[in-house]
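To keep things clear, I will list the structure first and then write my remarks on it.
For this view, one protein chain was removed and the others were kept in their places.
We call the chains A, B and C, going by the order they appear; numbering starts again at 1 in every chain.
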Amino acid sequence: MGLLVFLLIPVVAAVLSAVAPTRRDMENANIAGFGVTFVLALLIAARVLRDGSVSLWDGFLYADHLSALVCLLTASVALVCSVYAVGYLREDESSGLLDDDARTAGGRLSPPVLLPSDEHRPPAAAKLRKYYVLTPLFVFAMLGVALANNLGVMWVAIEATTLASVFLVTFYGRVTSLEAAWKYAIIGGVGLSMALFGTVLVYYSGHRVVGMETLAGLNWSVLAGHAAQLDKTTMRLAFILALLGYGTKAGLAPMHTWKPDAYSEAPAPAAAILSSAMLNCALYGLVRFYILASRCLGPEFPGRLLLIFGMLSMGISVPFVLVQRNFRRLLAYHTIDHAGIMVTALGVGGKLGALALMLHMTYHTVAKSLLFLCAGNVSQHFKTDLFDKVKGGVIRAIPVTGAVFLMAMLAIVGMPPFSLFQSEFLIVRAAFGAGHYVPTALFILFGTGIFAGALLHVGGMVLGEGQTGGTACPASAWRDGSMLALAAALVTMAFWLPAPLLELIRGAAKVIAG
Amino acid sequence: MRWELTRFSPGGLNAPRRARILAFGLALAGALLEIAAAAVGVLAPAGAVFSLPFGVELFSWTVRLNPLSCYFNLALGILAAAVSIYSFGYLRDMEGRRNLGVLGFFYNVLLLSLTLVFTAANVFFFLVAWEVMALSAYFLVSFEHEKEATRRAGTVFLIMSHAGTGLLLVGFLILAQAAGTLDFAAFHHLASKLPPSQQGLVFILFFLGFGVKAGVIPLHVWLPAAHPVAPSNISSLMSGIVIKTGIYGMALVFFDFFDAPPVWAGMVVLCAGVVSALLGVLYALMEHDLKRLLAYHSIENIGIILIGFGAALVFRGMGHPELAALALIAALYHTLNHAIFKGLLFLGAGSVLHSTRTRNMEEMGGLIRRMPVTALCFLVGAVAISGLPPLNGFVSEWLTYQALLAGFGSTAELTRVAFPIAGALLALTAALAAACFVKAFGISFLALPRSEHAAQAQEAPVSMRIGMGILAAGCLALGLGATWFLPVFDTITAQTIGVKMGASLTAANGLVLTSGTFRGGAVSTVGMAAMLVLLSAIPGMFWLAWGRRSRRASGPTWDCGLPGLTADNEYTATGFSKPIRMIFSALYRPRREIQADYEVSLYYPTAIRFESEIEPAFEKHFYDPLQAWLFRFAGRMRSVQAGSIHAYLAYIFVALIALLLFGVRG
Amino acid sequence: MDFLHNPEFGDKLVTLMAAFVLVFQIAMVGQRSLIMNIRLFGAQSFLLAAIAAVIAHYNHAPHIYVAAVMTVLVKVILVPVLLERLVDRIEIRHEIEPIVNVPLSIVISGGLTLVAYIVGESFYHPETGAASLGHNTLAVAISVFLIGFFMMINRRKALTQVFALLTLENGIFLAAICLTYGMPLVVDLGVFFDVLVAVLVLGILVYRIRETFESMDVSKLRRLRG
Partner (left out) sequence: MTGAILKTLAQLVLLLMLAPLVSGFIKMLKARLQMRRGPGILQPYRDIHKLLRKGMVVPDSASWLFSATPYVVFLATLLAGLMVPMAAADTPVGLFGGVLAVVYLLGLSRFFLALGGLDTGSSFGGLGSSREMTVSALAAPTLMLAVFTVAIGAGSTTLAQIAKVAINQQWRFLEPSQILAFAALFLVLIAETGRIPVDNPATHLELTMIHEAMILEYSGPYLALIEWGASVKQLLLMTLLINVFWPFGLAAGWSLAGLAAGLAWLLVKLAVVSCGVVLVETANAKMRLFRVPELMAVAFVLGALALVSTFLF
């Protein structure tokens, strides 16, 4: 029952926000909702640690270590971002960023029947409501991904994450946000249709083994139990399609193209959720398929494909990071890079690879969401996302943000002592140990390229004299508090990981590697 | 382990004075403890291993103390103590203008990470310490980040350092793979058990990886950029000890991980050493920025150290452990010596900078009168770095020559010709270094002040003078007391090569240093110093006989009859090195530009502007094109993301079809 | 009326209809009129519903009837109607302007069909006697999927991309009913719901793109680069 409550809390928050009379009520509903979600995620994690797995409705909802970890990460990010969003959106509102709308700039046309009508409200309030309603729904869909045992339902949930987040991308209603949303929706749609095809094929490969016309025929836990008997040819095709499909959602190259657009257009807290929690969910889906495929076909076939995509993703992000002009897009390419890293870890496989993957997922979630929050601060202060216009000196203008930004950037490119170094070290160790010499070398090479780009741009932006004058954006305890909380978590993780969390991570790795 | 704990420092304190005193006071205390601990560790190796009580439990955060690490810690401790004292005064006038808490924080982090680099007991912890060191050095270098050049220098430094770490990582992975563990203890002589091709690869990876940090040419380009822009106390640490981490790493890999490396590997190191030494000093000669000049000399001295390493490697490969030990001792002794005198020189340059606000030697001059103590200390450092007796630089260079000399006689292959050639080029290097420091000291400190700042210069505060004085005394002590110090190396050579040389290196009750028993050669710095004192009786006698009665007057310098000698008549730094610039013009490819304004006739110019610069060969012919190519390539890659959704869909489509066919076939 | 109960006949019938699904798909590639395209889509969806019904009949799988009914409701009626209304409302030109010209598009579609058959071939295991409908329908499903994908690349207008996506989904649906006699009902419902919402969301976007850019041509959406 706990699972259901856990899943429904964000829906309740969404409903409350939809009917809340004031902005403050919406904010409260969100924060309270995510707070409860977070606590429940902790409880579920504790139960999983105690019992091994939790399930509901004959295994329709199912949580093992892997799901519990993803839920916990999602809930944490959602909570921090909801706190941040309060400060962020208030600032946006007071600076008038929400007032104008692309639509008012274009020709006046009456909306079609399909559109929810918000014409009578001032645009700012409507936008805020949109944010506060959609974010919980988005989170709901992500939690659904992690908890759905049925692969079909999982697919539905992932599709739902896209649909819920499209309008977060269009939040500002700029011309470019429409463009980004369109690309996001179309590419995401195509990608997920491939995943659906893959899901159908998995069902097909399993229907003779586990019986048809039952819901359980698509249950992952059932399929995983019979993985060795599944039809091999079908499974190969199914894995390919699932890899392409969930890979699109995770932003693996060459399906990554929507990512920089969507991340740079969404409001900072939403981008933070997209780039950390949603990436985790997409990878989660991929991991589930990987487990089936590797148990059915052996780890060789899926591993090789994953390595190829991992290398491609890491490689493609290097030049874009090197010549990037927009810091939010820079972060997006970092996410592509890290998706590649995690997929590489998965492809390397084995106990070490799986452990590295789970550690990296945890660490990356913290660091990347922190980076987007910092980027949000910078872009609100300087009213731009371009390096050229910031002209350096962030550390002078907003010292705390600047320092944290640089620190998080160094963390994300795998600089010790920060924790991502530890997981990346494990990955290369595992890859090298498994005899993947060329991928290891490429991993290190690309890592250096990414590092160079990040240091060049972010170092140049944070340090320096900076420009004088300009209107400062007032400090906000909401924003800075949530940012500092994440920063503290990042620093702490470098030296200490709570034992239960490590236990959870190990458990998740065990789910993957058996 | 006790010194580790003192290194946690108070970053970001609001009261700048308290921050300064606390941070550097703690650093000083830590350094002193470290000297004590390292001295004990070197003399009585206990082989201690400690696990630090923190860190993610997946990895072991373990340190070990062995003679080699203690030796480097000793160098670190001495330098850190002097620099910490120096920093009290040096930073005083930055108070209020800059956040000294941050500086103190990273300064302490740097010291801590250096300690950990020298003591880390496994791959993981070593890499963590290594990168933290690079990172803290980056922040210290970028401390005055308002300047574009500073930021750029810091960025180049960190990027190159990181790339080097990548190479190290691969090397470590190969070893860890063979050992099945990450512990350094398991790597002992392991590399020599690998198949030959892997041995070569491991060697090259480590040499390049550590070479970046050490500043070996052609991996040096970050060094002359980064060292000068840092605050001078930091420059002193950077040149004194941070680049020595590369040397430590090489020592660890070449002499601990390898048993007997391939002979060609030693030759590679020897050649790299010669090239670095020679080119380093040649580039140094062309500088008139005092700190850049010193930075290039760091490259030179790293080259000298590598000559010793290379010789040791060749000897080891050929089965002459005693010779290898001699060469290793030479290299390690030079490492310590360089830490001391280069630290001293940078502190001296810092005092000058502190007082004249310029690093340009052409604007200094005459400082010997305004800053007598600084000048004297700088002179000691200059004599030491030029390898002149009886100071410490001479001792280690002498040992290096002896090793090279012994090498020729003890090996049979044609390659042995490399040793005398290396010796000859080392002599050239040393002579050029002397020329360079005549220029550096002569132009900066002697004759007339060349600018208003120089004329108004003030002697450095007491703490700075103490800091420099300690290191100057160190130069003297390590020079005169070499024979007493050298037994220290017994434990190190026993650990790495398995022989003890200390007893055969000294003779005559420890007054004379010999090159061991095989190929004779003796020198005594103490003896020389004593003789110099005794011999001064001769001019003393002359003075008693005639000089007392002679008249000593002071008058103007001969000015060719022009009215009055001014600073404009003095030889400039650029002028001083002109003959060398002309002689080595094939290397420098100098470019000069003379612009004369005249009113009446070309022969009576009213103003002349002279501009001369040399071509930075490695930057121009390798790094710049590489960078340009990279960015051009990256720029071209941008067309992948050109905004067309149709193209984006097509990528996925192609991937889909390719994978479908792949999935069916294979 | 024996054939009404002969599964073999059912298989043949389904294969035939599946072939027509493919024909419709290729016809959509060749068709220049937007409205005709939408109607072809409706017809294709109707064929799918018919296939579902046939399979339900011959295999005694009543839940597939539900899927068939849902298909008729959503894809044959609701979506085409919505799309046509949208077309009318935003008054775009009814001409489709493909990026690759029609003859070449048809040739490419043929090539894609070939690819699909190569892929489907590997599922042909006569010795096991499994999978009654076999590789043939799977090949058709993959063809429809690939051609739908190709149409998405080949169409400039936002709206045309949307229903190319829908035809692509039809391919998956074909595979689902032919290979596995449909997915579990919950999943089917979920999928249909998602399709509906996706159409809604995309519809809103199409509408707003039209408003903002005064054009539906998504190849003009090229501000976000690098």
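The definition used in the following text is that a residue touches a chain if its C-beta (ideal position, glycine included) is under 8 Å from a C-beta of that chain, and two chains touch if they have at least 3 such contacts.
If you're wondering where the values come from, they're calculated on a predicted model, not measured in any experiment.
Asker: Which displayed chains does the hidden chain touch?
Answerer: Per the contact definition above, the missing chain touches B.
Asker: Of the listed residues B:319, B:420 or B:498, which contacts the missing chain in the full complex?
Answerer: Result: among the candidates, B:420 touches the missing chain.
Asker: Kindly state which of the options B:405, B:470 or B:660 is in contact with the chain not pictured.
Answerer: Spelled out, the listed residue whose C-beta touches the missing chain is B:405.
Asker: On chain B, what residues meet the omitted chain?
Answerer: Interface with the chain not displayed, on the chain B side: 366, 368-369, 379, 383, 386-389, 394, 398, 401-402, 404-405, 408-409, 416-417, 420-421, 423-428, 430-432, 434-435, 437-439, 441-443, 446-448, 507-508, 512, 515, 519-524, 527-528, 531-532, 535-536, 538-539, 542-543, 545-547, 549-559, 565, 567, 569-572, 575-580, 582-583.
Keep this in mind: only the chains that are shown with their structure count from here on.
Asker: When the contacting C-beta pairs are counted for B-C and for A-C, which pair yields the higher total?
Answerer: Result of the comparison of B-C and A-C: A-C.
Asker: How many angstrom lie between the centres of chain A and chain B, each centre taken as the mean Cα position?
Answerer: From the centre of chain A to the centre of chain B is 45 Å.
Asker: Can you give the whole-Å distance between the Cα centres of chain A and chain C?
Answerer: Comparing mean C-alpha positions, chain C is 30 Å from chain A.
Asker: List, in ascending order, every residue of chain A touching at least 2 other chains.
Answerer: 179, 182-183, 186, 190, 237, 260, 320, 323
Asker: Please set out, as single numbers or ranges, the residues of chain B touching at least two other chains.
Answerer: Correct list: 638, 641, 643, 645, 649, 652, 656, 660, 663-664.
Asker: Quick check on the complex: what are the chain A residues that touch chain B?
Answerer: On the chain A side, the touching residues are 179, 182-183, 186-187, 190-191, 194, 236-237, 239-240, 243-244, 248, 254-255, 257-258, 260, 305, 316, 318-320, 322-323, 355, 359, 392, 395, 410, 415-417, 419, 421-422, 425-426, 428-429, 432-433, 440-441, 444-445, 447-448, 451-452, 455-456, 459-460, 463-465, 493, 495-497, 502.
Asker: Could you pull out which chain C residues touch chain B in their complex?
Answerer: 99, 112, 115, 118-119, 121-122, 142, 146, 149-150, 152-154, 156, 161, 218-219, 221-226
Asker: Over in the complex, which chain A residues touch chain C? Could you list them?
Answerer: Checking each residue of chain A against chain C gives 102-103, 105-107, 109, 111-115, 150, 152-153, 155-156, 159-160, 163, 166-167, 170, 175-176, 178-183, 185-186, 189-190, 193, 196-197, 200-201, 203-204, 207-208, 212-215, 217-218, 233-234, 237, 260-261, 264-265, 320, 323-326, 329.
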